[in-house]
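This is the structure, below, for whatever I ask next.
With one protein chain withheld, the remaining protein chains of the complex are depicted in position.
Chains here go by letter, A and B, matching the order in which they are written, and residues are numbered from 1 within each.
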Amino acid sequence: MIVKGKSSWASGVGLVLGLLSAITMAIGMYLGLVYAPEDAIQGNAQRIFYIHVPMAWVAFLAFGVVFLAAIMYLWKRALIWDQIARSSAEIGLVFTTLVLVTGSFWGRPIWGTWWTWDARLTTTLLLWFIFLGYFMIRAYAGDRGRAATYSAVIGIIGFFDVPIIYLSVDWWRTLHPQAVISVTSANMPGQMVVALMVCLLAFTLFYLYLMIQKLGIERMKDQLIDYQYALSEREAEGVTTA
Amino acid sequence: MNVSPRASQLLASGGEAVPVPRVPRVKISKLSKRYERRGVLRSIDLELYPGERVALLGANGAGKTTLLRILATLSRPTSGTVSIAGHLTHKTAQAVRSQVGVVAHQPYLYEDLTAEENLRFFARMYSVSDERSRIDEILFMVGLISRRDDRVGTFSRGMQQRLAIGRAILHKPALLLLDEPDSGLDREGARVLERILGYQRTTEGTVLMTTHDLRFGLSTADRVLLLENGKIVLDAPAPSLDEDELDERLSRR
Partner (left out) sequence: MRDGLDKISIIVWKDLLTEIRTKELFGGMFIFAVLTIITFNFAFDMTGTAKAASGAGAMWVAFNFAGFLGLGRSISLERDKGSFDGLLLCPVDRGTIFLGKFIGNLLFITLVELISVPIFAALFDLDVFQPLLLLALFLGTLGFAAVGTLLAVMAASTRSREVLLPVLMFPILLPVVIASVRATTLILTRQTNDLSAWLNLLGAYDVLFLAISYAVFDRVVEE
């Protein structure tokens, strides 16, 4: 019964977050597509940034959450931390994919290429592979505890690794002179900044909404395992007393 | 047959448990182990005493090996506590490990090293004092003194098992865990095992062994535990048990 109360609380918060993120998302889209002026150099292609940048933010935020939850899991061994970590990792993997795809859409008209080995792009790609490794080791680990422990290790190592990857690729590039177009213009018009900020907020709310939903599902999966265990225990009880 | 003080006390009272004023070497309370969907051990309470020889019987999958692995600190209990020689396994695992010797299905030996090198490696890992003479003593005990400089890979299964027993008692453990020590043992090995069990008794060492061989278990141990579905369903002094009855009980499941 307590579990039920808790989940209805979570679904209430989830509903509010979902509504809030839908509303801010709509406002953000309006601001990004209509209110903000067309970019002087990049034209309308620049508008993809109102979703691309927030998605990248969510991808890295999700990864940060995985890192913290992973540390907590290894420290406390409480299943809830693994549930948080794997929920966030899954959202992170989806958003990292979207970041790579939207980035390519933008890169094609502006850079004239789908892909370039710039530090940001390479780091995002590598982050995607680390997330992939995170889920692969879970799939092959065998039992639940081992999957949680091993993936937590990947989450922690990956988190420390990402800035170093960025740094090393960045240095590599600066030593190989190459025309890299700067993507962050130092002086964006005020309307663009407002639109971007609203979109960042919208995607953050969306992340929180997805987290609550996903966490609910992951908790249910573990509960199911607990029920199956309880059931087998009851059967075993019957056998021993018979 | 040699009967331990505890067992004789039990016999004297007609098999009824009399509180023994001794400190248990192993104290297990409310121990449960679960692997995801499957429970393996279910709320086990058990005390083992110094000098006791205990046989752990049970069908395949009853949880014998899991119990041994938990006592050896290789596996963590899901709930409950285990204390060995006064140390809790989950708190001071290292202190526990120095008190426990294990003979498992795998010999835990390095095939490319010689018998002596294997023992030397483990002697140093266990910080055995007077390493050289202890190794000689062990090699003599397990009857491998003439093969000391041969690689373990060239040994027969029986010889490897003998060396594995030697490795397990190298650091004079207060608790010796034997997982089916009688399987794959040659005739010489059986003698070695008997000698070592006798030695454990004189040094007040506790022995817990699993076995499939009922006769072996009943004749070697002074106390018999029957594990069924992760629970101890029988705990009795060995001489009080009837082999046929027990055999029927074991094969029923």
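Keep in mind that, in the parts below, contacts are C-beta pairs under 8 Å (C-beta built on N, C-alpha and C of every residue); 3 or more make two chains touch, one makes a residue touch a chain.
Note that the structure is a prediction, hence the values are computed from the model and not measured.
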Report task. Mind giving the shown chains that are in contact with the missing chain? Result -> A, B
Report summary line: Checked against the full complex, the residue among A:45, A:74 or A:188 that touches the missing chain is A:74
Report summary line: By the document's definition of touch, the residue of B:49, B:122 or B:155 touching the omitted chain is B:122
Query - Which of A:85, A:130 or A:192 contacts the chain that the document leaves out - result: A:130
**Report entry** Sole contact to the chain not displayed, among A:8, A:44, A:168 or A:191
**Finding:** A:168
Report task. List the residues of chain A that touch the chain left out of this view. Result -> 74, 126, 129-130, 132-133, 136-137, 140-142, 146, 149-150, 152-154, 156-158, 160-161, 164-165, 167-169, 171-172, 175
Query - Missing-chain contacts mapped onto chain B - result: 69, 72-76, 94-95, 97-98, 100, 102, 104-113, 117, 121-122, 124-127, 151, 167
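Definition applied: only the chains that are shown with their structure count from here on.
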Report task. Quick one: which bits of chain B touch chain A in the complex? Just the residue numbers, please. Result -> 34-39, 42, 228-231, 233
Report summary line: In the complex, the residues of chain A that touch chain B are 143-145, 225, 228-229, 232-233, 236, 239-240
